[in-house]
Structure formats: structure tokens, C-alpha cells
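On to chain A.
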Amino acid sequence: MADHAHPFTPSRRGFLAGAGLTGLSLLAAACSSGTPPSSGASDATSPTGAAKRGGTLRVGTPAPPTSLDPVTMYDGSAIGIVQLVADYLIWLDPDFTLVPRLAQSWSAEPGNKVWTFVIRKGVVFSDGTPLDAKAVKASFDRLLDPKNKSAALSAFDGILVAGGVSLRGTDTVVFTLERAFSDFPYLVSAGNYNAVILKSDYAGNFAKSPIGTGPFLLKTYNASTGATLVRNPKHWQTGKPYLDGVQVKFYADSQAEQLALQSGDLDALIITDPSVILATGNVVLDKVSGTAMTALTLRADKAPFDKKEVRQAIAYALDRPGVNQSIDNNIGQLGNDHLFAPLFKAAPTDIAQRAQDADKVKQLLSSAGVDKLSFTLTFDPPSKSYALVIQDQLKQVGIDVKLDQRSSSEFYGGDQAKDTPWLFTDANLVAWAGRAVPSQFLAPMVTSKGVWNGSKYANPALDAALLAYDAAASDDERKKQAEIIATTLHEDVPVIISIWNGSVRAYNKTKFTGIKAHPSTYVDFSSVSRV
Partner candidate 1 sequence: MTAVQERRAVAVATGVAAPPTARRRRPIALSVGAVLVGGWVLIAAFWPYLAPYDPQRQHPTLRFAAPSGAHWLGTDQFGRDTFSRMLAGARPVLEIAPLATGLALIAGTLIGLLAGTCGRWVDELIMRVLDAVLVFPAIIASILFVAMLGRSVTVLVLVIGLAFVPIVTRSVRAATLVERQQPYVEAALLRGEPLWSLMLREILPNISRTVLVEATSRLGDAIFAAATLSFIGLGQQPGSPDWGASVSDNRAYLQNAPWTVLSPALAIASLVIGVALVADSLRARLDAR
Partner candidate 2 sequence: MTGLLVDGLRVSFDTRRGPVHVVDDVSLDVPRGATLGVVGESGSGKTTFGRALARHLPSNGRVLDGHISVDGTDVLALSPRDLRAWRARELAVVHQEAGATLDPSMRVGAQLAEVLGQQDVARDARRDRVRDLLSAVRLPDPDAIARRYPHELSGGQQQRVVIAAVLAARPSLVILDEPTTGLDASVEAEILALLEDLRRDLDATLVLISHDLGLVGQICDEVVVLYAGQVVERGAAADVLTTPRHPYTAALLASAPTFGVPRRQRRLLAIAGTPPDPAAPPPGCRFAPRCAFADDTCRADSPPARVVDGRTVRCHHAELLDLTATARPGADAPVPRPGSLLQLNGLTRRYGSLAVVDDVTLDIAPGEVFGLVGESGSGKTTLARAVMGIGPRPRSGTMRLSGNALAPVLRRRGRAVLRRMQMVFQQPDTTLNPSHRVRTVLARALETLDGTDSVETLAARAQLDAALLDARSTDLSGGQKQRVAIARAFAGSPDLVVCDEPVSALDVSVQAGVLEVLADERDRTGTSYLFISHDLAVIGYLADRVGVMYRGQLVEVGATDDVLSGPHHPYTAALVLAAQRRERRRSATPPAQAAIATGCRFAARCPHHLGDVCAEQPPPLRTVAEGHQVRCHLPIDQLPKGTA
């Protein structure tokens, strides 16, 4: 029997079924602005006592599915590596506060349509050329030029277009917007991960000529095995980074990473799957709450979900704490089916938190004239666990869910205007990375002309409220509009949000300190040092 010249070459579990297990969706880690500027920027809290210098941090992460190119990158690993080498105008702290980096200061003229940024002086690129406003303008013009096919285009959609960036003197850049946008600083911050500042003559092959202002220099990059980085002596943050270098190793899946952490092969992870990586032995987890979530989108323009009651029935069928327990290891926060995460300052707190209510489900379904509800739920591997939880919970209240798993390339493939499964199937699960600004969820997902409106929900009142929210100058105006939007979504339920995912980062506490988690798995090792 053992003469098994068995023909199957079992595949890399990583991509198909496995990618899901990395929890955070690699394909969806787009992120942008967050809450308005708070008190003055401050460096990362300085470590207690003088930090020890030297040492090489060994970090594990899944291999990026595409090449290392800051302009078009979208997956967590590529973003992490680029962030070690290049800088943004503004950095985003784990609680989404804006931290000035290459931009010394910024201000908006009344009406929030014209913004000016003053560039920090004395900063040089790793090849010695000094940083100036021209390089900043070139970096943003590059993103806005459709030829470069950057994902950042969708972040700036309807707000900033090619030509809106102009110079004033050698160290000031002016952005003229299409419409008022009070949260604009977030769009040029780390929140918009493609917005790193590169030299004006950057020609596109970052792996070959990785010139940036960041704390480290990229020495070698191999698409199959990993990357090695060393301290950037010309880094503008004096005395930083404390480390001699960083060694990035690519891992097929989270289970291999867990083993490497425990056996001491690795010191930390860039992307940590909360349901797999556990704090055992020397491995500890740094936790932060975040604004990532997996949206259960229901097509509101055709049966069976054209009736609001049926959509609400699904919302009331879900046991949200059970979901948090099963798929986020209890580090998430409960969602209330509107797109304002608790972390957002403008998030209304007075809407009753929905909970599982079997009788209400039956009552809602009978009022909608539906005696036996059954539907097909489409998703790709990263959302497999959540799909299983939904199927089981809905079964308890008599709703039959048939699962339809597609490979990620199939789920997101096809024409986004006509037939791509993630925007056109009756019910689907789409995982979204954390966002700093609520309108980054609202504008594309639930406005009538939203570019990613999978539910086909169209409500002019909501559209107007969002415009007002964006343009609002004061906090109470912003809160009033937020209240309108939230209650409308809570009532109409085009998209069901059961929990907001927390974010963790695992590291070996006996080796290095200063390793912090980040809602969008961003990487800042400039203040990491040996124990």
C-alpha cells in the first residue's frame, strides 16, 4: 500500500485556505485618515532609562504576493518593509493621533479646502540628497497620476486630483481640494500607506534602489526568502534607530511563525493572527483596539434582502459576543451595524446595542412574509471562520445558510462594474483593514454612487449627511451628522457589522523591548532596543 507514488503535490496552504488564518486580510489593508489633529506631536514615549544600542531584530511575516513597490503595494508585509525605509509627512499613533514626521506643521484656510504643510528642515535621503518640498510634491503627483495605478487614487477619490498640489518656496507645499474635507491631514498621513515620500526621480523599482528617509536601509530583498536592513546613519531622528539592523524572514503561514517564535528562530512578527499566535513561554502579545472589521453585506436591491425586516432579522440572529469569542479571541469590540467604530471620536453612543433575539427574528421574518429564509453566503478564505460562525448561529434560529468559498483571486477577480463576486453576490463577507476616518468606510460602501457599494443601498438623505459631516468645521456639527448617519444605517442595515477587530503583535519579551501593536499592523522599529 505504501507504494504511493501519490500524485498530489499538496499546495501551499498559505494562499488558498491559509491566507484566511492570518486573520488580517492581506488584500484589504488599505487605511487612511483618522481623528482630527490632537495635542502637539510627541515622539514615541522614550524608554525608561537609556536604551541599549545594537542588535539585529529578526522579524517574521508572510511573503508579499506581489513585488515591493510603495506606489501599488497593498499587503501588510510590503507596507511594513517600506515603512522601515521611507517616511510619511505625518505618522499615525496606535490611537490614531497624528504625529508630525517629515511635515513640521500644517494648517487649513477657513472652509477646509486649502491646506498648507511646512516641510521639516535638515532631513536628507539615504543617498545624501536633501529632502525638499519638490520631492514631496513629486511623491503626491506620482500617486495621483492614473498611469501609476496606485490604490491611493481611491483614497483621494473626489477630494484631491492631479494638479491640486503646488509649491510655495522651498519648504512649503499647498494642497487645493475639490471639496471641503476636515480630516485631510489623515489622507497624507501613514493612514494612506502609499503616501511615503520618495525622491522626485524615483523610477519604480524600489527593491533595486530603495532610497528613503526612514530609520533603516534595505540591503537585500529576495521575493522568496526575506529581506535584510541595516541602520540608516543619515536618519533625521537623532540617535535613532537603536538597532543595528532588522532581518525579515518570509513565512508560509502563521503556524510556522508561531513555531519559529517559540523555538527562538524569530524575535517578533509584523502580522499576528490573534486566533493562532498565543502568549506562551517567552512570547507576549501587545494589544490595541482597532477599526478593522468584516462586513456582512446584503444586496438590498433584490430578493430576499430587498425587505428591511429580513435584513434586520439577520442582524438580530447574530450572537455578537460569540463571534468576538470565536474569531477574534475576545479582543474585539461589539459592532452595532453602523460604520462608526467605538474608536472614532464622532461615534454616537446612544444607539441601543443589538443582541441575539430569536423571537424578534421570527417576528421580523413573519412580518416580511418569509416563512423559511435560506440564502447563499459567498466569501474568500480569510473570512472562512466568520462564515462558519454565521452559518451555525443562523441555524439556531432556523435560517439556512449555504456556504460558497471562492479562492481570493476569483472572489476579487472580474469586472468591478458588472460581475465581481465581492460586489455582486446576494450575501458576502468582505474583510476591511482599520480606517482612521469614518467617511473612508461610509463614502465608498453605503453612498449611492459608492465605488464599493456591494449592497446597492441608495439613500440621498445619507449621502447629504455625509457631505455635511466631511465639511463640518466644529465637533458638535460633526456629531449631529454622525448621529443621523448611524441611526439610518442601524435601521436599514445594508451592511451588518458584528464586531470591530482588535490588533495584536507578538514578540519575544526576553530579547527586545519597544515593540508595539498597531491597528493597521504598521511598523515603527525606530525606538525598539535590546533588553
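We take it that a residue touches a chain if its C-beta (ideal position, glycine included) is under 8 Å from a C-beta of that chain, and two chains touch if they have at least 3 such contacts; residues count from 1.
On the choice of candidates, all candidates are chains of the complex that A comes from, given by their letters.
Here the structure is a predicted model, which is why all the values come from computation and not from measurement.
Asker: Given that every candidate in 1 or 2 is part of this complex, which one actually touches chain A?
Answerer: 1
Asker: Help me check something: in the complex, which residues belonging to chain A touch candidate 1?
Answerer: 1-13, 16-18, 21, 253-255, 258-259, 262, 273, 275-276, 278, 280, 319, 321-323, 325-326, 381, 384-385, 387-389, 391-393, 395, 403-405, 410
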